[in-house]
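One protein chain omitted, others in place.
Labels for the chains are A and B, by order of writing; each one numbers its residues from 1.
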Amino acid sequence: MIGKQIYALAKRLWSLNRSITGDGVRKTLNIIKEILPSLRIHEVPSGVKAFDWVVPKEWKVISARLTDPNGKVICDFEENNLHLVGYSVPVKKRMRLSELQNHLYSLPEQPDAIPYVTSYYKEHWGFCLSQMERDRLIDGLYEVNIETALFDGSLTYGELLIPGRSEEEVFLSTYVCHPSMANNELSGPTVATYLAHWLGSQKSNRFSYRIVFVPETIGSIVYISKNLDDLKSRVFAGFNITCVGDNRAFSFLPSRSGNTFSDIVAKHVLGHMCGDYKAYKWEDRGSDERQYCAPGIDLPIASIMRTKYGQYDEYHTSLDDLTNVVSPEGLDGGYWAIRLAIEAIERHCYPKVKVLCEPQLGKRGLYPNLSTKSSGVEVKLMMDLITWSDGTNSLLDIAELCGVPVWKLYPIVDQLASHDLLDLIEKPSVPAF
Amino acid sequence: MIGKQIYALAKRLWSLNRSITGDGVRKTLNIIKEILPSLRIHEVPSGVKAFDWVVPKEWKVISARLTDPNGKVICDFEENNLHLVGYSVPVKKRMRLSELQNHLYSLPEQPDAIPYVTSYYKEHWGFCLSQMERDRLIDGLYEVNIETALFDGSLTYGELLIPGRSEEEVFLSTYVCHPSMANNELSGPTVATYLAHWLGSQKSNRFSYRIVFVPETIGSIVYISKNLDDLKSRVFAGFNITCVGDNRAFSFLPSRSGNTFSDIVAKHVLGHMCGDYKAYKWEDRGSDERQYCAPGIDLPIASIMRTKYGQYDEYHTSLDDLTNVVSPEGLDGGYWAIRLAIEAIERHCYPKVKVLCEPQLGKRGLYPNLSTKSSGVEVKLMMDLITWSDGTNSLLDIAELCGVPVWKLYPIVDQLASHDLLDLIEKPSVPAF
Partner (left out) sequence: MIGKQIYALAKRLWSLNRSITGDGVRKTLNIIKEILPSLRIHEVPSGVKAFDWVVPKEWKVISARLTDPNGKVICDFEENNLHLVGYSVPVKKRMRLSELQNHLYSLPEQPDAIPYVTSYYKEHWGFCLSQMERDRLIDGLYEVNIETALFDGSLTYGELLIPGRSEEEVFLSTYVCHPSMANNELSGPTVATYLAHWLGSQKSNRFSYRIVFVPETIGSIVYISKNLDDLKSRVFAGFNITCVGDNRAFSFLPSRSGNTFSDIVAKHVLGHMCGDYKAYKWEDRGSDERQYCAPGIDLPIASIMRTKYGQYDEYHTSLDDLTNVVSPEGLDGGYWAIRLAIEAIERHCYPKVKVLCEPQLGKRGLYPNLSTKSSGVEVKLMMDLITWSDGTNSLLDIAELCGVPVWKLYPIVDQLASHDLLDLIEKPSVPAF
């Protein structure tokens, strides 16, 4: 079960302090590079413009500690990087609890969870802690000691290109900017890593693959701004890989148009893997598809997920971990859902039967020669595949017409092609949007 | 509440003896002209051809009275103009009750109502009375005294043109040919009058408005025959204004195609004003949309109504009055439904976001800078408007995609446009049919 390997990678990446910039991202990418040696790591300097945005200063944390009037350490970044509000500026001062409260974040409804809070674009500082911890705080002077740096550095992302026989590309994107978060972070880059590893190990892929590991939002915007022409001219399908690690559900979020090849493939795969998957709408979006499918960008990016961000209690808290939420089984399901989708893309074609009228399957040993009341039941699927193979229906269309998962047709297609009964026409891929 | 002004006008017009020709129409139009000084009153002579029809003789009533054997006046036109069958020819004679019965009209199912009956295109005379009255008639000789005239005169209609920045026109039509009838007559011209007054008082409308007050059927046919080229080349939306005065329901009757811009706007407005409005089909038509949407005419005319003609018991009887059926509240609702539709037409555009990828709303103060578990909820509608603003969705489409009334988007559109984030593209308006 590949889920175990993926899980092991997630454990290794767990404690790195990822943010939208900084060494946490770099270390993460370098560990992934051990598995994907062709991964290229890019640095984009602070201050570079990307459409309506600017690459922010790089953030570095040396230490961060909140100490109570008795000298007891309440929050320590060393112990859990979620304690520090992301992008906190340096602070060293003493203050009363009443003043401190404006910089504390907790969740009354989830008293044992540390929330995940950031302030990337406005200077701010703060500590996150459980509500239980916060309720126990005593009056008096607290010592705030945040040793961080915000400086002209760079934003880091990883990119892997796996060339195929065609220059047409499938685009996979995942994000690396959340510290210590399992389903809504590490499931994404770890599953993406092993999908990339599988793709790279194939003898020859039909399509080329572009796989990126970016900080969410600013990272995808930067990536698009640097690669817009290539993306728009080559990418005809793709997925944003996020929240693919728990074993509680499968779900789907469409592209903005809702009707791209990616959407069609994803719904087919999920429908056959798990009939009652949860289908979200574009209005439920929340990750990098917001950029990839933005007006004028219009890439065909859908999301195949397990339990979606924002739809489970542990989301964006310390409870979204590798024990309670993410499991090898969960990761395995996420991996296979996307892999089956990629395989369906690789085998995308328009079968066309090579004889007029029905072929005589009997003389090829593919059809029972004795006609009785119930003959033909066994070869029904083959006959149905043939009747729909008119060169206008894609193999996926045919699977839908036959009511079977497309992967059930692969061996039949191969058998008919080996009897020279089927042409598998490859048309230029579906144009984006 | 504008409904009160509209109601006052309806009371003023109540007792005029409107028919498809004659002084009742002229007087009605002259009173409306007091509110709309630019109204032009047209006269079309009897005998003029209009497609398959001919303008009939003008009808004038001096008096009409039915007297029983005891000299008791049974029906007097002076008392209620519904007593006389419309277009009755002059008669002065005595006859037995049994013979008279062929010229009496009443409604057994509504014994206290005087029915409304006409015979425009075949010479005829008759009296209408309540079934209760009729049941009390005694045997003997009755005196019929109808002093009317049918002569070569003219058909009268009113027309108001309110020019806008564009020559493209919105067409509003209402009818003025029913005597003493409230919902199925006076609600139409009175609401139309105050809509025209509002439009005329605007500093600058985007579209031009063509508003007509015509006798039903023959009047609209005559109007079309004289203005066909202008109507077909300019009108891209419009409404037939009828039955907009009672407070019991909202309803909708589509254009013949069912799919014009008018249909889309009307359904959006009614759906958001009143979720359970009654949607009729073209087969339920019955007013001037029969002509405006006829094959070869094909104007995009839909009907936004309160309770539709033929769908309430009081219809075409003396009970359809300003006490039982029509009220200021009813007229107010009819006025605002059509006004919201016109406003949606005026603001019709294709918003297009001016930056690639999502704009950074935070730096403009339009987005919270602190990202917590539930951030962004408040600006969801703004973000949804932006994501759909690709230049292909109309503002109305976007309202539907967001599940809100289009008027809820106006302030957001204005705010984003003021930040130079949105182009509001005005395409040539939707072609009719």
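The working rule: a residue touches a chain if its C-beta (ideal position, glycine included) is under 8 Å from a C-beta of that chain, and two chains touch if they have at least 3 such contacts.
Remember, predicted model here, so these are calculated numbers, not experimental data.
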| item | value |
| --- | --- |
| Touching residue (missing chain; options B:F127, B:F213, B:Y315 or B:W388) | B:Y315 |
| Option from A:S257, A:Q311, A:T387 or A:Q415 whose C-beta touches the chain left out | A:T387 |
| Chain not shown: contacting residue from B:P295, B:G365, B:P411 or B:P428 | B:P295 |
| Contact residue for the chain not shown (choose from B:R256, B:H272, B:K308 or B:H348) | B:R256 |
| Touching residues (missing chain, whole complex) on chain A | 352-353, 355-360, 362-363, 369-373, 384, 387, 389-391, 401-402 |
| Touch list for chain B against the chain that is not drawn | 50-53, 86, 105, 107, 115-122, 124, 217, 220-221, 224-225, 228, 256, 282-283, 285, 290-291, 293-298, 315-317 |
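We adopt the following convention: only the chains that are shown with their structure count from here on.
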| item | value |
| --- | --- |
| Centre distance in Å when chain A and chain B are each reduced to the mean of their C-alpha atoms | 55 |
